[in-house]
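Quick one: the structure is below, questions incoming.
Note that one protein chain of the assembly has been removed; the remaining protein chains are unaltered in position.
Labels for the chains are A and B, by order of writing; each one numbers its residues from 1.
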Amino acid sequence: MIRFVFGRLISVILTIWFVATLSFFLIRLAPGNPFANELRGATPEVTEAKKREYHLDLPLREQYWIWLRGVVTGDLGPSMKYRGKTVNEIIRQTFPTSIALGSVAMVFAVVLGMMTGVIAALKKNTPIDYGLMAVAVFGISLPSFILATLGIVVLVFWARLFPLAGWETYSNVLLPGLALSLPFAAKISRLTRVGMIEILGEDFIRTAHAKGLSERQIVIKHALRGAMLPVVSYLGPAFALILTGSLVIEKIFFIPGLGTIFVQAATNRDYNVVLGTVVVFSSLLCFFNFVVDLSYTFLDPRVKPVSGR
Amino acid sequence: MSVLLAAETSVRQRPAKEVVLSVRDLSVLFPQGYDRATGERRILRAVDGVSFDLHRGETLGLVGESGCGKSTTARAILRLIGMNSGSVKLDVNDPKTGKPVHYDLDKLSGAKLREARQHLQIIFQDPYASLNPRMTVGDIIAEPLVIYGLAKWNERRDRVQSLMKEVGLDPKHVLRYPHEFSGGQRQRIGIARALALDPQVLICDEPVSALDVSVRSQVLNLLIDLQSRRGLSYLFIAHDLGVVKRLSHRVGVMYLGKLVEVAPSEEIYRTPKHPYTQALLSAIPIPDPVIEKDRRRILLKGDIPSPLARQFGCPFAPRCPQAMPECKTIVPRLAADAPAHEVACLLYPPSRTAPASDSKK
Partner (left out) sequence: MSIAVTKPTTRRRAWVEHPLSLPINVSMVLWILSFIAVSLLANAPWAVTPVMFVWLLANSAAIVYVGMHLTVPLDAPRKSESEVVAEGTSLFRDAMYRLRRNQMATGSMVILLLLMLACFSQFALFHLIPVIKGKDRAAFASDSFYALHLDHTRTNEGETYEPPTAQHWFGTDSLGRDLFARTLFGGSVSFLVGIVGTVVSVSVGVSWGAVAGYFGGRVDEWMMRIVDILYGLPFLFLVILIMTLVNGLGNVASSTDQKFAEAAAAEKAGDTDKANAILSEITPDQRTASIVTKFMPPIVVVFVAIGLVSWLTMARITRGQVLSLKEREFVVAARAIGARAPRIIFRHIVPNLMGPVIVYSTLTIPEIMLSEAFLSFVGLGISEPNCSWGSLASEGLAGVNIIKPYWWLMVYPAAALSLSLFGLNFIGDGLRDALDPRSAK
């Protein structure tokens, strides 16, 4: 087990390094530079001075080493667009927002999805099942930005239930969170239903019935555990998709999150901010996937930690 | 060699004396991780030094409680799982030339192994699990023909249909999927698939255990039929002696990965020697109420011990009603106590001889 955890940690670190390096060269290869607008028409000396300030005059390889050393020591460098702010500061300000949005969406997705999925599986081929699955298809089919727009039009403009946009009160997080979570809730619901129906048809469930266990006991003790597997293995990608999906939601609801910052920085070529957000996001993602993997090995006795063999 | 003298009596037609399948000291070990307390590697001895011969046209029954390593033996013989030691030899007649061919199954791999498997096929225990639910019956039965390129596609149809007829299936159902059949019919499909290659040895791994009692005898009759028609040799595995009795010429009894007794069928039912065999036999219900009433039932104490546990002496000793002190220390050897009747029990003097003196080759 320890070897397994250790091996995974190493691959997590390698992954983050790989992503960071790839991003570094991708964004540097893109034409343009952070000061293209700011220094339009400035003298070459001014431009040079500016570049020197951010080490942009050095060969790319040296810039890379300087930046990598910074990352290892936890310093993501200064922003090139926002005067006098470091990337660390920017992330510290926006990260909690993104996390709050992401976790609300994740919790919504799992709770809603598992509940409806189990209900649909137990009421297989009844109107309840059909209804729930139709709603699920609806949730999957609608892109979140269309859902969000619908939500805004209906709930904000028309019913005036929610504040328009921004990020001040708790109710601000509900609508974006819900809009972000619905497609994932729908997918989790389908996965749960399929997994559950499959498990309910297996021999050992029939044995359990034969042993006289009640329906509730069977569902909780046996079926749910088996049905969880596909859901759990979906959580990793779902988390990644929720994180990236928040880019869109943040844009629609004017939420000052990490995603907005990232897209802006990419278009502005604010190199350090782009790379900083990438590093933070991939660390988060890797950590989450790691946790999912661990729980997967606990849930499924057949999957043994690979490196422990 | 006593085993070679086997089959002095036979249920039906007397089998020939040629050996088609010869298994020596077959062992299959499954590593089971590490012991938490001692840190030692735990090893499950699923099959532990099993030796026997199968003669042409003969049925050798293999019985034992579930978990004693019968299926593992079967699969190791077919090389479907790796064996840790031992040898398996197959002597068959080439179907085209009629000349004898010899295969050292334990040493083969790749194309040669595939060639050998053509002569040695298996029927599985679970007729629900052993058929691909995504293939039609026709495709299932035709598959071996396709793999070995035995029939062109236009002949294949006829071959499949005649095989289906032979095992008692309606050739009209060739396009159906396995789930559309009953258990007995599915087992017939499995038999047809095994027969498609025209094998000479058939390993039947509890072919009727999963079936309803009512269809068991139909399938058994089919197997007996096929044997007399095709001259097949069967290694017939079952977990109770009652089923084996119907069609075996000889019976081997397994306990915890070891063969404890091998004898001609009638003898083993009349004069079982090993205490374990006696216990097993006493558990079979006998239709005759008079005999049934007088019978002495031997009740075994305790459960079958875990094959993981380290064994000293006779594996049956902890449960044996006639255990002696030395049973815990000396490993009895399978040896002939009477002509063609082998037993591995210290109650019989030949079992005490040192293994080296009797070199089984």
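Keep in mind that, in the parts below, contacts are C-beta pairs under 8 Å (C-beta built on N, C-alpha and C of every residue); 3 or more make two chains touch, one makes a residue touch a chain.
Keep in mind the model is a prediction, meaning the values are calculated, not measured.
J.: Check each of B:Ser27, B:Asn84, B:Thr136 or B:Gln218 against the chain that is not shown and name the one that touches it.
T.: Only one listed residue reaches the unshown chain, and that is B:Thr136.
J.: From the listed residues A:Ser23, A:Asn88 or A:Ser189, report the one that touches the chain absent from this view.
T.: Spelled out, the listed residue whose C-beta touches the missing chain is A:Ser23.
J.: Give the residue, chosen from B:Val20, B:Val160, B:Val208 or B:Leu281, that touches the chain omitted from the document.
T.: Touches the omitted chain: B:Val160.
J.: Out of A:Ala185, A:Ile252 or A:Val273, which is the one that touches the chain we can't see?
T.: Missing-chain contact among the listed residues: A:Ile252.
J.: For review purposes, identify every residue of chain B that touches the missing chain, sorted by number.
T.: These residues touch the chain not displayed: 75, 78, 80, 114, 117-118, 121-122, 124-126, 128-136, 138-139, 142-144, 147-148, 153-154, 156-157, 160-161, 171-177, 179-182, 190, 193-194, 196-197.
J.: Which chain A residues touch the hidden chain?
T.: Interface residues of chain A facing the absent chain: 11-12, 14-16, 18-19, 22-23, 26-27, 29-32, 133, 137-138, 140-143, 145-146, 149, 152-153, 157, 183, 187, 190, 194, 197, 200-201, 206, 229-230, 233-234, 236-237, 240-241, 243-245, 247-248, 251-252, 262-263, 266-267, 274, 277-278, 281-282, 285-286, 289, 293, 302-303, 306-307.
Rule of thumb we're sticking to: only the chains that are shown with their structure count from here on.
J.: With chain centres defined as C-alpha means, what is the inter-centre distance between chain A and chain B in Å?
T.: Result: the chain centres lie 56 Å from each other.
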